[in-house]
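The other protein chains are all here in position, but one chain of the complex has been omitted.
Let's look at chain A:
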Amino acid sequence: MLDADFFRRWITATAASVDREAQRLTALDSAIGDADHGSNLQRGFAAVLATLEKEAPQSPGAVLSLAGRQLISTVGGASGPLYGTLLRRAGKVLGDAPEVSEAQLAEALRAGVDGVMALGGAAPGDKTMLDALIPAVDALGEGFDAARRAAESGAVETTPMQARKGRASYLGERSIGHQDPGATSSSLLIAALVTAAEGGSDE
């Protein structure tokens, strides 16, 4: 079973890897966007960590809801509302249970991904974060490591796609040949599940 501590480790590990990969995310974003994906997420997750420390939420659902709300209030752009909705919606599904199973986490993330799809109006193949998240959630039943691998290959597979959503879509065919920064950061979020399960927060 996964407790509030696991979810705190997950968010902390995500923040650490966003921090480490910020330059790479920004470089990917400068090819087809406006070169701020890394610094925006870095700012958002730093604020999330500060809030988690201050408010010390006691259930998995509360950790995710708080993190989601904080991302919406600090990140801006498209990634703030989209990542915020992903975590908030998942947190809502988990409710205030003190511990949840891996299956319940998978179910909650599925609801979060549905929320992202509804909000952004994107579909698989549009070259967005969904191209990493959907395969990851599909693979969660086989464990965190399977989800990590699915998210990573999902992100890589955005390279030949033509963007149909967000700022990259304004480039038309010129968006082809570049890996999507949103799918890349999503794969970091999923990979952090493995770190959290190993007991570390990767700080």
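The working rule: a contact is a pair of C-beta atoms (placed from the backbone, for glycine too) under 8 Å apart; a residue touches a chain by one contact, two chains touch by 3 or more; residues count from 1.
One rule holds in what follows: contacts and distances are computed from a predicted model.
When the listed names "L-lactate dehydrogenase complex protein LldE", "ABC transporter permease", "YnbE family lipoprotein" or "phosphoenolpyruvate--glycerone phosphotransferase" are checked against UniProt, the chain not shown comes out as "phosphoenolpyruvate--glycerone phosphotransferase".
Within the whole complex, the absent chain has one touching residue among A:D34, A:E53 or A:D145, and that is A:D34.
Touching the missing chain, out of A:G61, A:G112, A:G166 or A:P181, is residue A:G166. The residue from A:G77, A:P124, A:G143 or A:G200 that touches the chain not shown here is A:G77. Counting the whole complex, the residues of chain A in touch with the unshown chain are 26, 30-36, 39-40, 43, 72-82, 119-120, 164-172, 174.
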